[in-house]
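With one protein chain held back, the other chains of the complex are shown just where they sit.
Chain IDs A, B and C follow the sequence of writing; residue 1 opens each chain.
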Amino acid sequence: MTNTVSRRGVLQRGAIAGAGVALPTIFTASSAAAYTNEPTGGTVTLGFNVPQTGAYADEGADELRAYELAVEHLNGGGDGGMMNTFSSKALQGNGILGKKVNFVTGDTQTKSDAARASAKSMIEKDGAVMITGGSSSGVAIAVQGLCQEAGVIFMAGLTHSNDTTGKDKKANGFRHFFNGYMSAAALAPVLKNLYGTDRTAYHLTADYTWGWTQEESIAAATEAMGWNTVNKVRTPLAATDFSSYIAPVLNSGADVLVLNHYGGNMVNSLTNAVQFGLREKVVNGKNFEIVVPLYSRLMAKGAGENVKGIHGSTNWHWTLQDEGSKAFVKSFGTKYGFPPSQAAHTVYCQTMLYADAAQRAGTFNPCGIAEALEGYEFDGLGNGKTLYRADDHQCFKDVLVVRGKENPTSEFDLLEVVEVTPRAQVEYAPDHPMFAGGQLGSCNSGA
Amino acid sequence: MDAILLQILNGLDKGSAYALIALGLTLIFGTLGVVNFAHGALFMIGAFCAVTVQRLLNLSFEVVDPDKTDFLGQPLKVKTPYVEAWFGPEMGGAIIDWAVPLAILFAIPIMIGVGYVMERGLIKHFYKRPHADQILVTFGLAIVLQEVVKYFYGANPIQTPAPESLNGIVNLGAVIGMDIVYPVWRVVYFLFSVVIIGGIFSFLQFTTFGMVVRAGMADRETVGLLGINIDRRFTIMFGIAAAVAGLAGVMYTPINSPNYHMGMDFLVLSFVVVVVGGMGSLPGAVLAGFMLGVLESFASMNEIKSIIPGIDQIIIYVVAIIILLTRPRGLMGRKGVMED
Amino acid sequence: MGILEVKNVGKRFGGLQALGDVNLSVKENTVHAIIGPNGAGKSTLLNCLVGKLIPDTGSVMFDGQSVLGRAPYEINQMGISRVFQTPEIFGDLTVLENMLIPCFAKRDGAFELNVLPSVLGQKDVLEKAEHMLEEMNMADKRHMHAAAMSRGDKRRLEIGMCLSQEPRLLLLDEPTAGMARADTNNTIDLLKQISDERDITIAIIEHDMHVVFSLADRITVLAQGTPLVEDDPQNIRGNPKVREAYLGESA
Partner (left out) sequence: MFGLEKRDTSMLIIVAVLTMFAPFILNPFPAGSALAQFNAGYPDLMQRFVIFGIFAIGFNILFGLTGYLSFGHAAFLGVGSYSAVWMFKLLSMNVIPAIILSVIVAGLFSLLIGFVSLRRSGIYFSILTLAFAQMSFNLAYSVLTPITNGETGLQLTLNDPRVLGVSATADGSIPVTNLFGMEMRSTFELAVGPWAFQFNAGYYLCAVILLLAFYLSIRIFRSPFGMMLRAVKSNQQRMNYTGLNTRPYTLAAFVISGMYAGLAGGLMASMDPLAGAERMQWTASGEVVLMTILGGAGTLIGPVLGAGFIKYFENIFSKINDGVLHSWFSFMPDGLENAMVTLIHPFVGKGWHLTLGILFMLVVIFLPGGLVEGGQRIRKWAKNKRSGGETPTGKTEPAE
């Protein structure tokens, strides 16, 4: 008996143990591997755990496309994408550490339980050394915890809650995506310029942890610049018709509505808000405004016309004109025929960053990789100079403030970048109260 | 005061959707004795009829415009819908604008057809099977239907706006000297559901067909003994129930962008509505639909939420429990229907 | 003093006075028939006796104890068993299991959390059930699904189930309704045999005069919710009031 879930990958084993061995060879994992799922053959397996069913299935599908593209680039296929613009030149296009990159996929169903089950099967059955993906914070935190226990690296996908690198941060987990605090810090100055300092905000918030952290962040940032928050209303996750939450806004005296919603919730609440004529309303002598702090192009598409002129923030957008973004859009667009979403971008970056860290560390050992990522500063992945902070494994980079475009030229051209808020403005101390309460702990390699 | 009136309106509007779905569900319960877990999927298919009509009207031919470029830097292909090319941009644009109302015409035959095929092809064989089997097979069917829709339309919500002229707001309170602005389309939706509900009731009340069906709901065997082919009428009733759910879906699309799992979202609620209304009672289903809609709206008012936090999350279930414990067969249920 | 004493029982349903002022006394170890035209209130009266309905007025005493306000299962445990118009048996269970259930109810009472022991280990109950099946001439059908039996057999089984509880009062609600003549005669014979061989009181509601006059020691005639007359069968036959109210119209 050993103390770990460590074992060797099934796929890798195939390469070395092809010929029948006459006698059973009994061994324990710890004697065979230095860390969980140490790749011993010519390949290394990554686990892409994304929502394939449920409301976020399209976002998950886009993430999968980006993963496949990243694997292709890592293995030397395609045009290399952002590998060419990446500031680190460690990757050679011959896999990672000379091993060909394989991948397995799974369905998180956007449920913590299912996501953990899927990640576990990747670790236990397929021998994945790294798990990545996801489209919600609940799933990210749940899977991050699992990876910590199992001794593999977790490269978070789309997760925006402060908690992922706040109170629920883990030594084995890394987040490239930005968070609620950063959204607020980036949005506040823009909102101040646009709408002034004498505003009264009304928050509608999805009633679960991500919504709460974003609400807290936005309220704090806007109040700091003089806004008044008249009400913060929690809406049930299962709500589809938000009319009864929008109606009280009409006579609340508020002149700004902040929608702390994502996905289907955001599409519906924004649609309902526009239906009720909030856009045309004048309150306190000012035009009524709606803010959607976390934007995504896929959601904007669902809300259609209603997003026009509405401000929010996003991690990345395909219209960016830096070399990295252009290279990524080109290689994604050529392969799939449409531009990538921010979810696709973040997971592509995460895969590249992981591969690069392994290459630089010279090992797949999670502790080696974590060391290589901690405090690592890089450029050329579409967000400008970016830092993977050692204290909480959060990436710090510029944040985009975007607006729904008035005259879109295509079905993908829905948002326009209003401002690129510089990294310095969205940084915060690791012990900031909104992120306090957790510990990274120490890295676990499963050995 | 106007805040309360506004919430009543919201409640009636939500209630319209509940009532329309529950009405069809009750018709199927009452006439065929079948627990139809695929009824939510019929609502969803209706909504996607609207999406389909919108897509069909937007079918375009492409002309390459060398002056503009797309996101990859290649010449942009400019799309012009055929409808606009045929009828001119003005007329064509108007037709596209009216996609959702037009979809009603499209949805009625489709939904009746879907209902007919479902009943003859599948449900028919489950009349005498236990309710558990009916649940399993209709649930399986619901999954299949929504996965098929997902395969063709994706999982993301798809925006299907109301016609421009019905997209604004209207001040309903002007008559009584109050300021109650309300979205036009929601008023349309409410009126539409009233018409449909009224239509179904008068159909059942005043036509011989309806009388036979009502008699069949009360006592199937006796009606069968009279030599009336009740099964065929029930098949038609199934088609009508499907059409009602489908139309509810078509008209709902401008309120909330449809997605493939919207049927499942409504399924549980509409079951609660039907049962609270009382099994086998059409007026009960309608009454419960509107009642739960209004109560749900009230529960989401800040004044109420500040007294009982989270009440809006559970109000429907609390009300369902209270009603079922005080009135054993829901609001207007008949004895012995689905009680064993 | 009879084993069953019904005093001044009245029951209204909305505007309908189903039972007016019913007084009835059933003597121990007799067969007492309650007859009357349709709508006379026979079934309402029966339901008041077994706890399905609670009368608005009056009292129902069984062996000196009031049954009012008690649930049907409690009244059954007091010693009143009921046979229904259409046989109520456990259709999904085997004949033997049907017989076992009342035997368990007799032994263990209204509820017993008998989770671990096997049914087959309960020798006393098994023996009793088997014995009862033999008595009912159904031993050969013991592994049959009860629902698959003929109506006559179902009726027999139901009566057997009731008897296995050793009730002191057996209530029968038109036990031969809808039966063929041969089955009816068999049932009459069975009931006669039961009444002769056992220490049991039988109250029977019946439409069929042939059955009533073959069995009853005493007859109460009910009309419009009130007892018209209570007497011996031969006197009932000759009673002009009864003739007018009941027999007259059917004769």
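Quick notes on this structure:
Here is the rule we use: a residue touches a chain if its C-beta (ideal position, glycine included) is under 8 Å from a C-beta of that chain, and two chains touch if they have at least 3 such contacts.
Bear in mind the structure is a predicted one, so any value in this text is a computation, not a measurement.
When the full complex is examined, the chain removed from view is found to touch A, B, C. The missing chain, though absent from the display, is touched by one residue of C:20, C:55 or C:102; that residue is C:102.
Taking the complete complex into account, A:137 is the one of A:37, A:85, A:137 or A:359 that touches the chain left out. Although one chain is not displayed, its contacts with chain B can still be listed: residues 35, 122, 125, 129, 131-133, 135-137, 139-144, 147-148, 151, 268, 271-272, 275-276, 279, 309-310, 313-314, 316-318, 320-321, 324-325, 328-330, 338-340. Listed here are the chain A residues that touch the chain not shown: 1-5, 7-8, 10-11, 13-15, 17-18, 20-22, 24-29, 52-53, 57, 60-61, 64, 103-107, 111-114, 116-118, 120-121, 124-125, 136-138, 141-142, 145-146, 148-149, 163, 168, 171, 207-210, 234, 236-238, 438-439, 441-442, 444.
On the side of chain C, the interface with the absent chain consists of residues 50, 71-74, 76-77, 81-82, 84, 88-93, 97, 100-102, 104-106, 108-122, 125, 161, 165, using the contact rule stated above.
The working rule: only the chains that are shown with their structure count from here on.
Taken pairwise by the contact criterion, the protein chains fit none of the simple patterns, being neither a path, a ring, a star nor fully connected. Among the inter-chain contacts, the highest number of C-beta pairs connects A-B. Distances between chain centres, each the mean of the C-alpha atoms, put A farthest from chain C. One finds 52 Å separating the Cα centroids of chain B and chain C.
Interface of chain A with chain B (complex): residues 53-59, 61, 207, 231, 233-236, 238, 240-241, 243-245, 247-248, 250-251, 264, 267-268, 271-272, 275-277, 280, 298-299, 301-306, 318-319, 329-330, 333-334, 339, 409-410, 412-413. In the complex of the two chains, the chain B residues touching chain A come out as 2-3, 6-7, 10-11, 13-14, 17, 68, 70-72, 76, 150, 154-159, 161, 167-169, 181-183, 185-186, 255-257, 259, 261-262, 265, 296-297, 300-302, 305, 310, 312-313.
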